[in-house]
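Some chains omitted; the rest stay in position.
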Amino acid sequence: MKAIIVKPPNPGAEVKDIELSQEVKPGQVRIKTLYTGICGTDRGIVSGKITFSRPQENASELILGHEAMGVVEEVGEGVERFKKGDLVVPVVRRGCGICLNCKIGRPDFCETGKFVEAGIRGLNGFMREEFVDDVMYLVRVPEPIKDIGMLTEPLSNVVKAVDEILNIQNRMIWTCGDSTYECRNALVVGSGPIGTFFSLLLRTNGFNVYLLNKRDPSPTEAYIAERMSTTFYNTTQGLEKLPSADVIVDTTGYPSAFLPLLKKFKKNAILVLFGTSSGDKVEIDADLVTFFVENNIAVVGSVNASKEHFREAVNYLTLWKEKYGSLVPRMITSMVSPENGPEVVSKKIPGEIKTVIKWS
Amino acid sequence: MKAIIVKPPNPGAEVKDIELSQEVKPGQVRIKTLYTGICGTDRGIVSGKITFSRPQENASELILGHEAMGVVEEVGEGVERFKKGDLVVPVVRRGCGICLNCKIGRPDFCETGKFVEAGIRGLNGFMREEFVDDVMYLVRVPEPIKDIGMLTEPLSNVVKAVDEILNIQNRMIWTCGDSTYECRNALVVGSGPIGTFFSLLLRTNGFNVYLLNKRDPSPTEAYIAERMSTTFYNTTQGLEKLPSADVIVDTTGYPSAFLPLLKKFKKNAILVLFGTSSGDKVEIDADLVTFFVENNIAVVGSVNASKEHFREAVNYLTLWKEKYGSLVPRMITSMVSPENGPEVVSKKIPGEIKTVIKWS
C-alpha cells in the first residue's frame, strides 16, 4: 500500500509502496485511513530539525503522520466497542508502562520518557492507506463531523492545555461572581490552527478572547474571529488597546513574542506555553521575578493529551459544527492527494490554516 | 508607649513614644506585644527601597513590624474565643472586601490590590508595646512554643507556597508508588529563615531536600541541615553532584541564581518563585520555552498567606519543637531590646538567621 515515509534524522519524505501485512489480532481492528492532517511537527521531522524523531525498533524508515481519521474495516476477535463502518481517530502517544501516570492512562505526563508516538518516534504513523490498532487507542467519531474529525488530534492537545489552566487556577476563586468565566480575558498569541482552537475552546468556556498576530487577519481568519465573537488583534499597532489579561497562551515558542505581553497581566494570572521554536533570545530581569511573586503568577508548559482529551475534542468539534456551521470546516484550507504529501509536508501553502491529505 | 516608626517612602526608623490610646471595642482584644521578628521587607522599608510602603490614611508615620506574637491583656464584649493570658499572632494582610478571594478569607489572592498590610502599607504594625485587634485577625499559639511563636508569620507564607505546589501538581499523579512524596527531590535556593522553613516543611511532607547557597554552611546552618536530614550544598562546586529535581524553590529573587538549576529538572517539575530582588539580569532563549513545553513544567510565584496558613504554621512549629527540640529556637540568632530596633532593622547582624525584638 501507499505510505509517506521519512528516514529520521535525515531530512526528506517520499511516497512509497510498502508491504506491511498486518494481521488483526484479538482486541484489534483494521482501519482504512480517510484523512491525515499536517502539522509543524511533521514538517520539523521532514526538515530534519526535530532531532528526537526515530523509526520503530529494527526499522530504518518511519511512516509519518499522527493526525488521522479512518473507518473501521475489519474487527478482531472479542471487540465489542467498534463495528465495521465506525469512524475512529487513533491516539498518538502510547505510554511507557512503568511510571504511575502511564499506568493510569496519562502518558501525556509520562515521567520516564520511554513512550512511543505514532508517526513521530518509535512507532509507525498513519500516512498510509490502512493501519491496524488496539481498540484501547481508538476514539469514536460521530458521522456529522466526518469532514473535520481529523482535527481531533490537534484539538486534543488544546483541550489538555485548557484543562491545565483550569486545574491550576483552582488554587483560588477564579470564576466570576456569577460562577462563569465571563469576566476573564485571554490573549492567544499566534493565529494558526492551534491558536484558533485555543480561542474557540476558551470562548466556549466563557472567556473573552483576543487572537494576536503581528499582521492583519486573512479574510478566512477575519471570518473565523468574527463568527466566534473574538477580536483579531494586530500587535504591530502597540499593546495599548489590549485589555488586561487573566490568561496568555503562547502558540509560537518565541519568548520575544509573548514576554512583552506580560505587562498586561492581572494578579493571579497564568501564562500557558504551548509553542516550540528555537533561536530566539530575550533578556529577563529580577523585576519580572518580583512581579511574578507579588502577583501569584503561574506558568505552565503543556504537551500532548490523554485519550479522554481526544473524546472531549470530538465532543467540542460536534458542538461547534452545530453552533458555528462552516467555521471549523473552513480551517481546512487545502485537501491534497497522498502523491502531493511530500510536497505539502515540506513547505507551507500560502494562506494555509490546515492542510489535509485525503487517502480514500 | 514605645514604638518603632518609619516615614515611607523616606528611609530611616526611630524609637518614639507614641500616644495611641485604643479602646477595646466589642469583638476586639488588647494585646501586649512579646516579640517582633525582623525580615527583609522591614529592611526594605527602612532603606527606602520598598516603594509601596505607606502610613495609615491621614497619618504621616507608620508603625513598623508584621512578624509578631503577643499575649491577650483585655478582652472586649462578646469575645468568647480568647481570654486573658492567651498567646496570639496577628495576621498581616487584611482584604479589600470587594473581590471574591477577599470575601472568602483569601486576601493573599486579592485581585484588586486594595488590601492593607500591618506594618507595611496602610495599617500600623506591631513594633510597639501593645495593640488592639479584631479577633478574626488573631491566631492562637500554644504555650510550648512561646519562644518561637513570632516565627509563625514568615512560616505561614511558606505554608501557602507549599500548598500552591501540592495544589498545582495535583494536575497529575505526583505522589510516589507508596502514596508519599519520598521519591521527590527539592532544591531550595537560599539558606536564610525562609529557605530553612521551606526545607523543614518539604522534609515534613516527605521530600528529599537540598538547601543551596554559594558558600559553605555556618555552624548553625550545618547543625540545622543535619538535624532535619537535608543536605546543605555549596553551589560554587558545580551542580554535578545535585540530583535531578522535582521542585526548585527560589528564595533569593535573583534569576541568575535559579536559572542554571533548571537543567536539573525532571519532567512535570515545578519552580516556585518566592524571593524578590532587583537589578539582576539574565538571557533566556526559545530552547528553554521548548523545554518547559515538552516536559509540562510549571512555575508559580507565591506571596502572603491566609489565616488558615497561620494556623497550620503554628501546628508545624509545635510539631517541630517536639521532633527537633532546639532546631527552630536556634534559628533566632539575636534577641534585642526595642531601643536597638532601629539599628538591627537597618543592618543585618553577621551570622544572622533571624533577629527578634523582645518587647516585654
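Order as written gives the chain letters A and B; numbering starts at 1 within each chain.
Rule of thumb we're sticking to: contacts are C-beta pairs under 8 Å (C-beta built on N, C-alpha and C of every residue); 3 or more make two chains touch, one makes a residue touch a chain.
Treat the numbers as computed from the prediction; the structure is a model and nothing was measured.
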item	value
Assembly size in copies, with 2 chains present	4
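Assume only the chains that are shown with their structure count from here on.
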item	value
For chain A paired with chain B, centre-to-centre distance based on mean C-alpha positions, whole Å	41
Residue ranges of chain A in contact with chain B within the complex	100-101, 104, 106, 108-111, 113, 163-164, 167-168, 170-173, 175-177, 250, 253-255, 266-268, 273-303
